[in-house]
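These notes concern the structure reproduced below.
One protein chain is absent from this view; the other protein chains keep their places.
First chain written, first letter: the chains are A, B, C and D, and each begins at residue 1.
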Amino acid sequence: MSVFLLIIVLGVLAIAGFVLGRRRALSSVDGNTRRLHSLPGYYAWHGAIMAFLPAMAVLTLWLIAQPLVIERQLADYFPAEQFENDSQRILLMADVRRVAEGLDVAVAAGALTPQEAETITVADGSVRERLGAVGVALGSEVTPEVLDAAQSYRALASTGALGRAIVTLIAALAGLAYALRITHGDFRARNRVEAVILGVLILASTIAILTTVGIVMSMLSETIRFSSMYPFKDFLFGLTWQPSFQGNSELGLLPLLWGTLYISLVAMIVAVPTGLFTAIYLAEYASPRVRSVIKPLIEVIAGIPTVVFGLFALVTVGPFLRDWFAVPTGLGSSGSSVMTAGLVIGVLNIPFISSLADDIINAVPQSLRDGSYGLGATKSETVRQVILPAALPGIVGAILLAASRAIGETMIVTMGAGAAAKLDMNPFEAMTTITVKIVSQLTGDTEFNSPETLVAFALGMTLFVITLGLNIFALWVVRKYREQYE
Amino acid sequence: RDNVQITGSSTVLPYSTIVAEAFGENFDFPTPVVEGGGSGAGRAKMCEGVGTNTVDIANSSSRISQRDLDTCAANGVTEVMEVRFGYDGIVFASDVNGPEFAFTPADLFNALGAQVAKDGAIVANPHSMWSDFNSAMPAQEILVLSPGTKHGTREVFDERVIYEGCKATGAYDLFLAVAEGADDKAKARAAKGECTKLRTDGRNVDIDGDYTETLARLEADKKAIGVFGLSFYQNNTDKLRVGTMNGVVPSTESIAAGDYPVSRPLYFYVKLAHLDVIPGLQEYIEFFVSDDMAGPDGPLAEYGLVSDPELAATQDMVANRTPMGPLN
Amino acid sequence: MYDAPNLETRVTQTNTKITARGVQVFYGEKQALQDVNVDILDNTVTAFIGPSGCGKSTFLRCLNRMNDTIASARVEGEILLDGENIYDKRVDPVQLRAKVGMVFQKPNPFPKSIYDNVAYGPKIHGLTRSKAELDQIVEESLRKAALWKEVKDRLTEAGTGLSGGQQQRLCIARAIATAPEVLLMDEPCSALDPIATAQVEELIDELRASFSVVIVTHSMQQAARVSQKTAFFHLGNLVEYGDTSHIFTNPSDPRTESYITGRIG
Amino acid sequence: MYDAPNLETRVTQTNTKITARGVQVFYGEKQALQDVNVDILDNTVTAFIGPSGCGKSTFLRCLNRMNDTIASARVEGEILLDGENIYDKRVDPVQLRAKVGMVFQKPNPFPKSIYDNVAYGPKIHGLTRSKAELDQIVEESLRKAALWKEVKDRLTEAGTGLSGGQQQRLCIARAIATAPEVLLMDEPCSALDPIATAQVEELIDELRASFSVVIVTHSMQQAARVSQKTAFFHLGNLVEYGDTSHIFTNPSDPRTESYITGRIG
C-alpha cells in the first residue's frame, strides 16, 4: 500500500472515529448531553484524533527508520572500509536508491517485467541506458555491487511497505478501540482534545524556531568556508569594500553596515511619524467611512512591487533631491543617495506602521478615552498620554516590522542609493547596504567557491546577529515602558 | 520531469529564451524553462549533482573555472560539454542628444582609474572633465556607469579597457616599478590590481542591476556614459549614442571581424549525464547551434549576437557529445 | 450611622448653573431621553435618581458632551452652562469638560501609576507651576477621595492594580484634582463601604461650597443625605424635579411616589 | 421597603460546601490576604463584608481560581470544594469554574449580543439540546436577573450598549444561566436601583434552595437581609465569621463592631 493510500485509509478511520466517538458518548448517557463531561463534539474529535494521530506517528517513525534499517542490511554488498566512511556510504546509498527507484519506474513504465527487474545483471547490457530510456538519470554506469544492492533494496523495501501498512493500520485500529473504550460520560474528552490542539499550537510556534535554525544552518557552513578563505577580522572591521575579479578583494563590512543603518534610519525617520500620525488620525479623528476608504488605499502601497518604487527613486526622487537640495547646498551632485533610498523606503513602509498601529489603537478600550476626555483633555493629549502608552507594545512591534523591512530592502536601495560602498556622513552621497550586496554577490558572475561569493553568507550571518541585538533592545524597551490596561 | 531546465547568465538569457521559444514551437517537446540569475550562480547550480531535480544546462558569459569543475566532479557531475555559441559586444554609449564620444582605452583609464599617470608620476585621479586629459574629447563632466563588480561584463571592461588603457598611458609601468611581490609574476599581478582600481569619488558609478537600470540612470543624468551590451544598444538606438573605441564603431560585423576590441565569448555548459534522460535535451542543443538559430543570419544574430565563426566545429562537437577536457 | 434624610436646605446661593431645555437623546433609532427640562443650581448638590436604565447616565453625559464620543448617540435640545449653549458650534468641548468634570459609573483608571492618574488633569490644564505644587494637589485630592492612607506608599504602582472601590475613589480623586466648576458623579459610591461613602459624601458637601455637584445614585438615603435638589427619571422622562426635601416627603407625581416607596423599578 | 435585618436563619442543611484553610494571597511581593480559614455551607448565602481594599474580591477569586489569570497573583493554603482541594494539580479549573460561577465587580459583558451573552455558558456546557431549550434558558435567566422586561425587544443588540445597571444584571443572568453549584457575586447590586436590588435579592434567596451563594456587599442591610452567614474582612484578614444574626447583633471582635457601627473604614 502506498503511503498516500495509507494516509487516505487513516483519514477514513478518523472519520469513523469521529462518528463512533460521538455516538458512543451519547449512548453512554442515554442521550442526555447534560451528563456528559464535555460537549458531544469533543468526543467525536477525540475518536478521530485517536484513530489518526498515533497511527500517523507510527507511520512517520517507520518512514524515518526504514531507510536506516535497510542501509544496515546492505552493508554486505560493499567493502567494509568503503561502508564505514560516512561520505562514501552516503554516495553509495544514493546510487543504490536511485537505481532501485529507477527499476521501479522501469517496471511501472513497462520497460522491464518485474522478474527482469529482480534478475537483471550488468551482463544484460547497460542498465544506465535502459533506465535512461524511461527518464531516470544515472550519473554513471551501474556497478554490479550497486545493482545487486539495489535489487536487494527493492526486496527489503517491498517487505517494509507491507509491514508499514500492517503496523500503521493496527495502530489506527488500536487507537480507535482505545478511544471508544474510554469514552463514557465522565471521560474528559475536552481536556484531551484541547491538549492535542495545544500540541498543534506548540508545533506551529516551533516553526519559527526551525526557520531560524534552518537559516543559521544554511548560512553558517558557508560563512565558515568564507572565513577560511578571507580573514574574518578584516571582514568585520575592514573599512573598504572593493571586491574584484582578480582576487585580492577587500571585503570590509563596515561601509555596508554604515549604509544599512544610515538608510534605515532615514527610512524610519520618514515612516514612523508619517505612519503613526496616519494611524492616529484614522483611529481617532477620521469618520468610519473615511477610515474604511483610506486604510485599504494606503495598504495598496505595501503591494506595489519594490521595482516600481526603485524606478521611482531613480527617475523622480533622485534627480529632484539632487537638483533642489544637494546641489544648492553644495552637498554633492549624486543622483542616487542615502536620502533618496531612505525617503522611498520610508514611504513604502508607511502602511506597515499605519495599519498595524491603527488596529492596536482601535483596540484600546473606549473607557480610557472617556476617562481622559472627562478630565478636559484634548484629543491629542489623550492620544499622546493615554492611548499611545497603552498601545505601546503593539506599536513597537509595528515599528520593528517596518525597520526590518527597511533593513531587508534590496531593489530600492540598488536603484535609489547606488551600489557604492562608502563610509560617509553626507546623506546626499551614494551608499549601499548589506542586503544589496548579499543579492549582488550571490547572483553575479564569479565562481561560487570564491570569497567574493561566499561573503554573501557571512554578510547574511552578520546582519542576522545585528538585528538580533536590535530586537533584544526593543524588547527591553517595551518591557520597561508598557502600560497594561484593565 | 519532461522539460529541459536551463539556468545561468543574464547576458545569455535572451538568446536562450529565443531558442527555447522557437524550439517549443517547432518540436513536440515542451518549451525549456530558462532562468537568469548570473553565470556563477548558474554554474554552481549545475554542479550540485546529477538527477532530475538538478538543472541540465548552465548558461555562462565567462568560461567555467577549474574550481567550479572540481566542485562538479565532487558532486558526481563528471562529464560536462562546453558550447561556445557566439560573442557579446560591449559598447560605451551616451545620451543621444549629447556630444559624440570617440574613446580609446587610455581615455577611459584616465577618466576612471583611482590613480593615473600624470607627468610621469602616479597621482590620485585629478580629472573632472573629459577634456582635462584629452582636448579632443568634449568638455563634459566625467560620469561613467560601469558594470558592477559581480558582472561578467566588468571583467571584460577591466581587462580590455582599463588594463589596456593603464598600459597605454604608462601608468602600468609606474605601478610595476613600485609594486611589491616575490617574483615578477606577483609584481605584475599587483600592478594589474592597481590598474583596475577605479575611483570612488562618485565619477564612476557601479551598476549592480541590469542595462535597463543603466539606461534609466543615464536618462536621469544626461552627462553620464553607460556601458551596455551590443544587443541592448541596438534595441535602444533612439535613446543612445554609441561611442567608438579606437575609432571602430561597434557592430556585429566589426566585432566578428575582430576590429572592435571589447567583446567576450558566450557559452553554455551541458550536463552530459542528462542527455538521454531529459527528453528534448539533445535536440535543444543541436537546435541552438544550428545555422537557423546561431548562424550569422539567424534570429540570434538579428538580436545582437556576434555569430561564432567556428560554429560548424561546435555543431560537430554537439552531435558527438564531446565532453570538455581539463581547462588549460 | 444611617442618618435620616437631611431636610435642611443649605443652599447659599441659587444662581442657575446649568439649564436644560427640551433635551432629547437618541441612540441610533432608539430614544433614550425625552424632552428633559431642568435647571441645575450653583453651589448645590443635585441628585438624579430613578430605576436602572432610565437615562440618568445618558443625561449626565449630555451635560459635558461626553455623548459626543458615542457614535450612535444624538442629542437634541439646548443645554446652557452659565447661560451659554454648550452645544453651540463655537464651544470647545474640551474647555467645557475642564469646567464640568465627571466621575464615570464604571471606574476607569488609566494604565498608569496612581500618582500619574491624579496628576494627569492638573498637568494638562497647567494648574501647577512646580513638582511640589503638583505633589500637593495629588495628595490633597487623594485625601479628599479618602484614598490617601491606602495608597500613599504605592503611588508609583499601577492604578489598575487597585481594588474596585479603590479604583472608584481614584477616579474621584482624579476628577477633583482638576478643580472643575461642576462635578458630575455617576454612582460614585456604588463600590464603597459605608465609611468611605460617608467620606465621599462629606467631600461632596464640601465641594458644594464653591461648585455645583450632580450625583447619580441608587441609594435614596444618600440622595436625601447629600442633595438639595433631586430629579427623578423614569423611562427616559424627567418625571419630577424639585427640592430634595419636597420630593422625598411630598412627591407630586405618582410615579415618583411609587419609586420612592419601592413600588416601581 | 427597607426591611430590618432578617434574623430568622432559614438554613435547611448545613453541609460544608467550601473549606478554606490558611489561604494567603500575594500580588507580587505584597500580601493581600493573610491566613484565611472559613467554611462556606451549602444551601446558604454567605456575605463577605469589609472596607474597600480589604481583600474580599481577592478571596472570592480564590474560590474559583480566577486568580490564576493574574500573572502576579500567588495563592497559598488549601481550598476544598466538596472535600477536594481545588488547587490540586489534577483539578481542571475549567470544570471548577463551571461549578463555581462568578459575577464580577465591574460588569464585563462580552461584545456580543445580549442573547449570546447569556447563551454562551449553556452552549459550551451542552446544557441544551435544542434552540428552543436555549431560548428558554436565556429568557428565564434574564427574567431572574430582572432584566427581561427591559431587553426582550432588543436581544440581538450588543450587551455593551446597555446602561451600567443593565450590564450588571446581564452579567448576573449570564452567570446563573450555567446553573453553577456555587455562585460568587462581587457586589452584584452596586449599580442597581432598590427595586432591581430587591429582585436580585429575591433571586439569591431562591438560588439558595439548591446552591451555595457567596456575595460581597457594602450594604450592611443587604448582608443582613439576604445572608445566613457573614464574614468580615479587614486589612487582608478574616476577622470574624459566623451567623449573620450573630455578627450584626453581637460581634465578638471589636473591629467588626466598629465597622458595623460605622467607626472604622
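The rule is short, and it goes like this: a contact is a pair of C-beta atoms (placed from the backbone, for glycine too) under 8 Å apart; a residue touches a chain by one contact, two chains touch by 3 or more.
Everything that follows uses one rule, which is that contacts and distances are computed from a predicted model.
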item: Candidate names "Heme exporter protein A", "Phosphate transport system permease protein PstA", "Na+/H+ antiporter subunit D" or "Acyl-CoA dehydrogenase family protein"; UniProt protein name, chain not shown; value: "Phosphate transport system permease protein PstA"
item: Among the chains presented, those that the missing one touches; value: A, B, C, D
item: Among A:Arg35, A:Arg89, A:Arg225 or A:Lys379, residue touching the chain not depicted; value: A:Lys379
item: Hidden-chain contact residue, picked from the options B:Ser65, B:Thr78 or B:Asn236; value: B:Asn236
item: Absent-chain contact - pick from B:Asp132, B:Asp276 or B:Asp292; value: B:Asp292
item: Residue of D:Gly53, D:Gly101 or D:Pro188 touching the missing chain in the full complex; value: D:Gly101
item: Omitted-chain contact residue, chosen from A:Ser152, A:Thr435 or A:Thr453; value: A:Thr435
item: Contact set of subunit B toward the excluded chain (per top definition); value: 1, 3, 5, 7, 10, 13-14, 16-18, 20-22, 24-28, 30-31, 33-37, 41, 48, 52-53, 55, 96, 209-213, 229, 231-232, 234-238, 292, 299, 302-303
item: Subunit A, residues in touch with the chain not shown (by the definition above); value: 190-191, 194, 197-198, 200-205, 207-209, 211-212, 214-215, 217-219, 273-278, 280-282, 285, 292, 294, 296-309, 311-312, 316, 347, 350-352, 354-356, 358-360, 362-366, 378-381, 383-384, 391, 393-394, 397-398, 400-401, 403-405, 407-408, 410-411, 434-435, 438-439, 442-443, 457, 460, 463-464, 467-468, 470-472, 474-475, 484-486
item: In subunit C, positions touching the absent partner; value: 81-82, 84, 86, 88, 90-92, 94-96, 99, 124-126, 140, 142-149, 176, 179, 181, 195, 198-199, 202-203, 206-207, 209-211
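Basically, only the chains that are shown with their structure count from here on.
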item: Centre distance in Å when subunit A and subunit C are each reduced to the mean of their C-alpha atoms; value: 56
item: Rounded Å distance, subunit B centre to subunit C centre (Cα mean); value: 83
item: Complex contacts: residues of subunit C adjacent to subunit A; value: 64, 66, 69, 71, 93-99, 101-104, 106, 108-112, 120-121, 124-125, 158, 160, 171, 174-175, 178, 180
item: Subunit C-touching residues of subunit A, taken from the complex the two chains share; value: 288, 365-378, 381, 385-386, 389-390, 483-486
item: Subunit C - residues contacting subunit D, complex; value: 1, 27, 49-53, 57-58, 72, 105-107, 146, 150, 161-166, 169, 186-187, 190-199, 218, 220, 259, 261-265
